[in-house]
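Read through the structure below, which is laid out as structure tokens, and then see the notes.
Yeah, one chain of the complex is gone here, protein chain that is, but the others are all in their spots.
Per-chain residue numbering starts at 1, and chain names A and B are given in the order in which the chains are listed.
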Amino acid sequence: MRIGVTVFPGSNCDRDALYAVERLGAEPVELWHADPDLKGVDAVIVPGGFSYGDYLRPGAIARFARVMGPLERFAEEGGPVIGVCNGFQVLTEAHLLPGALLRNTSMRFVCDRVRVRVETNATPWTAALAPGDELTLPVAHNEGNFFADPETLARLEDEERVVLRYLENPNGSANDIAGVCNEGRNVVGVMPHPERVSDPALGSDEGLRLLRSVLVGAGV
Amino acid sequence: MKVRVLVRPKAGILDPQGEAVRSALPALGFGGVQTVHVGRLIELELESADEVDAMCRRLLSNPTIEEYEWEVLS
Partner (left out) sequence: MGRPPNFLELSLFSVMWSEHCGYKNSRPLLKRFPNEGRRVLQGPGENAGVVSLGDGWALAFKMESHNHPSAVEPYEGAATGVGGIIRDILAMGARPVALLDSLRFGPLDEERNRYLFREVVRGIGGYGNAVGVPTVGGEVEFAAAYSGNPLVNAMCVGLIRQESLVRSRATGEGNLVVLLGSKTGRDGIHGATFASDELSEESESKRSNVQVGDPFCEKMLIECCLKLLDEDLLVSLQDLGAAGLTSSASEMAASGGVGIEIETERVPLREGGMEPWEVMISESQERMLAVVEPEKAEAVLEMAERYELVGAVVGRVAGHGDLRVLHDGEVVGTVPAEHLADAPVYEREVVRPAYLDEIPGLDLDTLPEPEDYNEVLLEMLAHPNLCSRRSIYGQYDHEVGTDTVVVPGADAAVMRIKGTTLGFALTTDGRGRHCYLDPRGGGAATVAEAYRNLSCVGAEPVAVTDCLNFGSPEKPDGYYQLSECIEGMARACEVFQTPVVSGNVSLFNETDRGAVYPTPTVGMVGVFEDVNRHATPGFKREGDMVILVGEPIGEARSPSLDGSEYLEIVHGKVAGIPPKPDLLAEKKYADLIRTFVTSGIVDTVHDLAGGGEFLALAEMVLAGGIGFEYGGEVERGELLYGGRGDAGLFGERGACFLVAVPESRWDDLQDALVGAAYDFIGYTGGDRFKAYDLIDLSLTELRHAYERDLFERHAPEGGHIG
């Protein structure tokens, strides 16, 4: 399986994501922001960082990068896409995911490990997990405070589109939401960084448990 | 011409930045401030203002959380 990782100017978790893909045993493919296509990959990770310096709003400029056109079509056709941290912000700006990510209520950057609960396994990125599973994942962000209007929030809950929920909320997110998916359930956005815990040498590979789902779903 | 765009958090949206400023003011001896909202000021120099509204909707603001207004300065 080939998994693409988009690289925008200012992305800084792209190399970590490529490394995690390698650890999964899949083939990592770098997708440069100015590329005209997705090089035929089977899934895409939009990694974290500070694309375009987070200037204007996080993700606001990256979402108009050239590679986003083919990425949007890939998503519409049901291709599995996950946005992590800044990648989540890019996907909400691109309207591939609902809501927006506001400044943390603490007004501080937060770098920590938090416990999250898997709320649904009906997405390609959580298929290998069970609802109720708990994972400890790193967070590192300034704007991770998920916001959506009350109707959207109610819909997300009704349609079981909350993918991960914080057990200890680090940023003020509505309904303790750490990750959501789109209506088609193939596009997922999460604030925690599964790619950072992909190696027992660093103390944990719980992130691989999550990412591995996309291989399981594809029958690899 | 010069156009000034003002982007700010929608009413009712949690505005931690504004809240931080509001709570800092009394500490400096400025009393009586009820609310503070922190937004963004964007100045454009362009030929025509025809597309400013579209620019605001598509890039300069995020309609999910922000509202905008703009004016021609000169």
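Assume a residue touches a chain if its C-beta (ideal position, glycine included) is under 8 Å from a C-beta of that chain, and two chains touch if they have at least 3 such contacts.
Since the model is a prediction, treat every value here as computed from it, not as a measurement.
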Option from A:D42, A:E93 or A:E195 whose C-beta touches the chain left out: A:E195
Option touching the unshown chain, where A:G4, A:P28, A:G49 or A:G217 are the choices: A:G49
Positions on subunit A where the hidden chain makes contact: 9-10, 12-13, 15-16, 19-20, 48-50, 52-55, 108-112, 138, 140, 142, 193, 195-196, 198-199, 201-203
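Here is the rule we use: only the chains that are shown with their structure count from here on.
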Whole-Å gap between the CA centroids of subunit A and subunit B: 28
Subunit B residues within the subunit A interface of the complex: 13-14, 16-17, 20, 40, 59-60, 62, 64-65
Residue ranges of subunit A touching subunit B (in the complex, touch as defined): 56-57, 60-61, 64, 92-93, 99-100, 102-107, 145, 147-149, 172
